[in-house]
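Sharing a structure with you now.
Here the complex is missing one protein chain, while the rest keep their positions.
And then subunit A:
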Amino acid sequence: MISTTIPHHLRRYRKALFSLALLLPFALLLGLALGAYSIPPLAIPQILLRGEGLEYQVLTALRLPRVLGAALVGSLLALAGAVLQGLFRNPLVDPGLIGVSSGAALGAAIFIVLLPGAGPLEAYALPLFAFLGGVLATQVLWWIARTPMGTQVLVLLLSGIALNALVGAAIGLLTFLATEEQLRSLTFWTLGGFSAVTWTTLLSGLPLAFLAWALLLPLTRPLNALVLGEREAFHLGADLEALKRRAVAGAAFGVGVAGGPAGGVGFIGLVAPHLFRLLAGPDHRYLLTGSALLGASLAVLADLLARTVAAPAEVPVGVVTALLGGPFFLYLVLRYKREVYRA
């Protein structure tokens, strides 16, 4: 009996991973093919071969970096969400909990309100400030949560809540100081959007994205061990301190670099890991890769909607992720609840 059930579960995981690996290129192609500037999708290969003209510019200089940027941001947010949910052993954890999102918002607010008129520098300095803000906030949190006996996850969680409130107050103070125009920039930043993603911003973020992936993706086995509890994981030989350090650092880098160009794109970090668990299961060996793939596709599709529903104008992508992700997520949770009751 047992010998048949285990392969069955594995098959389910593999099938889910395989379909997600197919979904991502499909989403990328769709994102590349559709947009406010109408280009017949079948003409795209020809335009790319020609290598010049306005259509070529739209495809290669505007859509391609944007679609790839959305995928990058989505994968980082989802991966950070999956790892942190595993680390805190709490499915409600969102990457924002370790202070990185609010820290990034504070960095952006400081730049917008206290350093106005940076003009041409803004395109590069705003993402940099957001990234530094996110990483610094997480670093502060890490210092607070560290004890001589190691880092306590509960303390990390509690101080995360306190730090978020504190940073929220600082942002509140800055919004109070902001002029009306700065306030509008700030609100737009917090709603998120990919329209400012260029090749330069994308390529400058890539090394840090690789670092985040390299830190987070190999954490599958210790996270699986941690499911049993901290003490049990320790007895199974997991180096818990190293795990916590890597998970928090990786998530901070990932979410920080994602928040820079895109602003606050909410919900993907929370939803993507859940969706994968509902699709396949909770095994971290598949969950991390699956969440990253799913998050990337979700972000690309959300961005596609954001820039086409009101074309030629654009809806903030954070609004789209929350408006579509919220009800869908609720539906899945309700279905899951029914299944649990039936069992």
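Rule of thumb we're sticking to: a contact is a pair of C-beta atoms (placed from the backbone, for glycine too) under 8 Å apart; a residue touches a chain by one contact, two chains touch by 3 or more; residues count from 1.
As a convention for this text, contacts and distances are computed from a predicted model.
A chain of this complex does not appear here, and its UniProt-recorded name among "Pyruvate ferredoxin oxidoreductase", "Secreted protein", "Hemin-binding periplasmic protein HmuT" or "Fumarate hydratase" is "Hemin-binding periplasmic protein HmuT". Within the whole complex, the absent chain has one touching residue among A:L22, A:A61, A:V227 or A:A242, and that is A:A61. The missing chain lies against subunit A, touching residues 35-38, 54, 57-58, 61-63, 66, 119-120, 122-123, 176, 179-181, 184-185, 188, 193, 195-196, 198, 201, 307, 310-314, 316.
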